[in-house]
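Below is the structure I would like to discuss, written out as structure tokens.
A single protein chain has been omitted from the complex, and every remaining protein chain is retained in its original position.
Now for subunit A:
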């Protein structure tokens, strides 16, 4: 990452997503999730998005995508092999793009997609690759797909990009608290979300509206499924993930506290020393002696924040926690609503079973 990269503000305001892309992503992630590959290899499913930018109406059209090769577990930690592998991966991607071109499909890379549970997988690596992409083309975005929510019946795709301020910091790869503060960066404005419009074919649209109109297909037999409280497991998972994040946050906050204190002390010291030196210099000037240099004071080392990436980790952890909390909130509120409905329904049917429902309430929370 060189600081020579010029950062141009993105002009795209919303994203037009082809339904083909949606289907392809869902298919890719779901099949991998089924096979449990992602759990084995330990990293997210990812792929490259292609499409084109419409600068006129500030819209990004994503028309196609393809998955990238999964990282093979490097058995012998041979750096050479890893590098070779990386080259191979690159080659494959280029091949794919070439084929797209020959098939007259949009072959301009406009971003990449990754799958993360609960949509919360913002890691240092992700930020780095986002920066890479966005440095390549300012309109590039990342699509984060949440397989869990999709499984529960709600398609979850969100488009993100780094905000200009974050991009600026990332280009320097310097996340010192002062700089972050100066940039006014918080976990909320670090990433920008773009609205997605899924574009289906007209035929499809027609089919959908017909289905919506005809009573026979909005069937009764699926209605009970909406009362399913099967989100318990995923809720557990999200709470666990949240705990990990909170731990992380705690740690970074601790170091931040320490840093602030040290910094304060350091500043005070430097200040008092400079003042003393200045006074001395003034008196020296009066006497006509040569002035003492300030170099040694400047040379006193300022304290360092004891984390690797400055405040970046903290920001990411906050962001993730936020995403997880959002998920939990929606799931729980949905569940509560369902329970109330179920209770009402049950009361209607059998009067005496109230106890059991109550107990189930307590168990799902």
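Note that a residue touches a chain if its C-beta (ideal position, glycine included) is under 8 Å from a C-beta of that chain, and two chains touch if they have at least 3 such contacts; residues count from 1.
We take it that contacts and distances are computed from a predicted model.
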{"item": "Among \"Eukaryotic translation initiation factor 3 subunit C\", \"GPI transamidase component PIG-T\", \"Mitochondrial import receptor subunit tom40\" or \"Calcium load-activated calcium channel\", UniProt-listed name of the chain not shown", "value": "\"Eukaryotic translation initiation factor 3 subunit C\""}
{"item": "Per the touch definition above, residue among A:260, A:283 or A:304 touching the missing chain", "value": "A:260"}
{"item": "Of A:95, A:178, A:236 or A:296, the residue in touch with the unshown chain", "value": "A:236"}
{"item": "Omitted-chain contact residue, chosen from A:58, A:88, A:154 or A:250", "value": "A:250"}
{"item": "Positions on subunit A contacted by the hidden chain, ascending", "value": "232, 235-236, 239-240, 242-243, 246-247, 249-251, 253-254, 256-258, 260-261, 264, 363-365"}
